[in-house]
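Left out: one protein chain. Kept in place: all the others.
Letters A, B and C mark the chains in the order given here, with residues in each chain numbered from 1 onward.
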Amino acid sequence: MRTLLTRAVRALAVIALLGMLTMALPLLLTGDPAVAVLGVEATPEQLAAFTAALNLDASPPERFAHWLGGAVRGDLGTSLVTGAPVTAEIGERLPVTLELLLCGQLLALAITVPVAMRSAWRPGGVVDRISTVLAYLLLSTPAFVLGLALILVLAVGLAVLPATGWAAPDDPVEHLRHLVLPVLTMGLTEAAVLVRVLRADLIATLRTPYILAARSRGLSPWRLLWTRALRPSSFSTVTLVGLGLGLAFGGSVLVETIFAVPGMGRLAASAIEARDFPVIEAVVLLSGVTVVLVGTLVDLVYGVIDPRARHAAAH
Amino acid sequence: MTRPRGAELVVDRLQVRYRVPGGWIEAVRGVSFTVPAGRTVGLVGESGSGKSSLAKAVTGLVAPSGGSVAFAGGPVRHRPGPGGIQMVFQDPVASLHPHRTLVDLVAEPLRWAGVARARRRERAAAALADVGLDPAVYGGRRRHQISGGQAQRVAIARAALAEPELIIADEPVAGLDVSVQAGVVNLLHRAVADRGASLLFISHDLGVVSALCDEVVVLYLGRVCERGPTESVLAAPRHPYTRALLDAVPEVGRVPPPSRLPAAEPPSPLHPPPGCAFHPRCPDAVAACRTAVPAPRELGGAVVSCHAAAPQTPSTEPVTSPPPDRSPP
Amino acid sequence: MLRRTETRRDALVPAACVAVLALVAIGAVLAQLLPQLDPLRADFQAPLRPPGPEHWFGTDATGRDVFARTLAGGASSIVVAAMTVAVGLVVGGGLGVLAGFARGWVDALIGTLLDVVLALPGLITVMVVVTMVGPGRLTIGALIGLIMVPAFARIARSATLTVRGQEFVQAARIMGAPPLRIIGSEVVRCVLPAVAAYSFTAVTVAIVAEGSLSFLGFGLAPPTASWGGLIAEGRTHIATAPWICLAPAAVLCATVLAVNVLGERWGRSRP
Partner (left out) sequence: MSAPLLELDGLSLRFDGPAGSLHVLESVSLAVAEGESVGLVGESGSGKSVLARAVLGVHPGPAAPSLTGRILLEGRDVTDGSSRRRAVSMVFQDPSASLNPVVRIGRQVLEAVPPAERGSRARQRAAATELLRAVGLPDPGRRLRSYPAELSGGQRQRVGIAAALAAQPRLLLADEPTTALDVTVQQRVLDLIGELRRERGMALLLITHDLGLLAGRTDRIAVMYAGRVVEDGPTERVLAEPRHPYTRALLAVTPRLSPRRRPPLPQIPGGLPDLREPRTGCPFAPRCERALPECATRPPLLRAGAGHTVSCWAAEGVPV
């Protein structure tokens, strides 16, 4: 109970500090942010209006308090570029990113668990060596290179899938066709990391006395891995998957740019180019809050995975 | 209050507690005893008794949460040079720096005392030879190149070279084979006996303690059950826990008597029972044991904390002075 | 028989990795020195030439030599990676050691600050700051380093906690060793190797992140060559002149792979 309370206090402190840090971002601009954004030709009235709209005269803590007040009422401000409410912009983009990320993580897990199990069962065996080499190759291929390679092969070479773009779910077939390449890029990149982590943890678990005991009682390898070894080995993997999902609000700028997917990442990138502060602040803050919340959630999941961790949440 | 005399260790109502997830562990709950100068005292307890926490508090590695530890009339300080406290750890390999050679390891206390390199290596080599390790063969080895028993010999040589007035040994033979244990016990005995230093020997093994120690302190869940001269405690244990412990100690060729303890499991140090901590397992428990912590009483030469322990012919048996006031032989 | 081939491969793989990294480093230096390898020299007569004896990696849309530009891109990666590791090691390592030794409220405060950094969307934050303070190899390297501070700090903190709890450190304390000397020598002995092992990972993250930033157009300003930037430029010609993209991509992947493999060997060689 106590640890839960300290966790909550700490999470709130992190969010508050993050808010002030985000609100201090315009201060990085040299000189008057209004001039920096609108240019020297802007009239004093325009500059004043800009400053007032962003509440730039206030200190970062005050600006954060103001932002928080609006956020509670569902008002995240207005985009400087489109003039639309930031909530509307995000509401349009977020489902796309969430779908992408969820599918990507699921694909990563679907690859990771069986491959890591086969590798860990016979470390140094054929399966292990092949998967290790592949994992290292993937690990060393940045998402933007992998994405381009996939386009080159599947879209340009074989021409079975669209190279870029997005289709609304109204047309399920086209939607899925457009989903394949970005999800593949995300899933493979993530799987390379997860396989290495889960394999190492599984190998450690398979050496424990309790696995030896279970083996001596005649459990089949399949049951041993799935029902006895997987759960105690999954801490780091769960953490990484949680972290990946937590960054959903920030979106995956790279994958969305390569495949021209209209998600949060593209929204963030264009907002940064245009110095559209209300949008930038909303994206950074919402992303940060999600990471903190998911982090807390992952701690709770630990308790489900391992009864020993139920009382020991603090590190 | 006992006035400390010479290099006497006085532990007075010591308390140690640790923060753990889900609360506090009161590892040591008001322990008092004395190690008189030149004496060997055994501290016996099973897991959860608080014996290791006690060792750490006495050596100043953790701060007590209550009570006091006094050595030679003052607080315990870590200072180089002779006359202080040295410690021998349970895991001898872990207590040696992984990168240093055995000669340098043994010479460590001299290094901090400012002895010149050549001189301290010379003395360290002699100390190694003294514990049965040929410096020509072992001097250049490191901790991973020797066995556990040899590592404990190195640790004892190192502690002895510091010329302490008190050595604290925390389960020094627990991880060793019986064929090696006796050698380590003999070395420890020699390390203190030769110079009239005192020894606080912490162990779960009454057999080893009985052979080595002048006095014994029995701990259960952070409190002292019974303390007194080894002969008296072994011959006529007054506390039911001491009796149970003596019954349970494996003895070659002895068919153990059936256990008198009720089937209750040892309680967790996180939730010690109220009153006398032993009462749920005690065959002789009376009503008072469930509510009141028994005060230490002097019974036939030993000090016992038990409501049920009766003085055996108190009028005729001569009452010897309590252990803190015993003079060194 | 088997053992011999195993050992030969064991020695061969790291050697190959070192060779790859050495070539990238030498190339980066040569690109700064030799006029033939000027990454900006455009041969307008020969745009989009495929790889051949004259232009090993071909030429781009304005006739610049892709080989020269790739070598120059290596220089950017090296500078950014060095800066990242420097910031991560000094700031992250320092904070981690401090948190591990002080514990208590100092540890909690440092932990909270690191959680704040951890909660930031990394790439987006770097993009925001770069657009405002201007791009530059050192700026980008420092920013990536700051984003990686929590990871460095976590490793340094746990190594410090391990050192603290080790019995030989406690033994040294009891023997009267000056506490600062114990801390100093043990930090160097235990914490530094642990953090150094993580530096390999940091190098790969820095190279990939710098590439990603340049690819997205938020990295180094156009005349400065960067692998990510070269790949982004080549993307428009991917169907007709894939070498503009593929050459820097291959070198980038090979470099990251070499660092990854060396890092894994380094980590495995320590107990």
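Operating definition for what follows: contacts are C-beta pairs under 8 Å (C-beta built on N, C-alpha and C of every residue); 3 or more make two chains touch, one makes a residue touch a chain.
Small disclaimer: the values here were computed from a predicted structure and weren't measured.
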#### Entry: Visible chains in contact with the missing one
A, B
### Task
Check each of B:G23, B:G73, B:G140 or B:P256 against the chain that is not shown and name the one that touches it.
B:P256
#### Entry: Which residue of A:A65, A:V180 or A:L219 touches the chain not shown here
A:L219
### Absent-chain contact - pick from B:G83, B:P98, B:P266 or B:P296
B:P266
### Query
Looking at B:E163, B:D205 or B:E298, which residue reaches the missing chain?
B:D205
## Note on the structure
Absent-chain interface residues of subunit B come out as 46-47, 147, 149-150, 177-183, 185-186, 189-190, 193, 204-208, 210-212, 230-231, 234-235, 244-256, 258-259, 261, 263, 265-266, 268
### Query
When the complex is taken as a whole, what residues of subunit A touch the one chain not shown?
122-124, 207-219, 227-228, 231-232, 305-308
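Criterion: only the chains that are shown with their structure count from here on.
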## Note on the structure
When centres are defined as mean Cα positions, the distance from subunit A to subunit B in whole Å is 54
### Task
Express in whole angstrom the distance between the two chain centres, defined as the mean CA positions of subunit A and subunit C.
22
### Query
Can you list the subunit C residues in contact with two or more other chains?
none
### Touch list for subunit B against partner subunit C, complex
59-61, 78-81, 84-87, 89, 91, 94-99, 108-109, 112-113, 155, 158, 162
### Message
For the complex, give me every residue of subunit C touching subunit B.
### Response
166-168, 170-178, 189
### Query
Which part of subunit A faces subunit C closely enough to touch in the complex?
10, 13-15, 17-18, 21, 25, 28-29, 136-137, 139-145, 148-149, 151-152, 156, 247, 249-250, 253-254, 257, 265, 268-269, 272-273, 275, 280, 283-284, 287-289, 291-292, 295
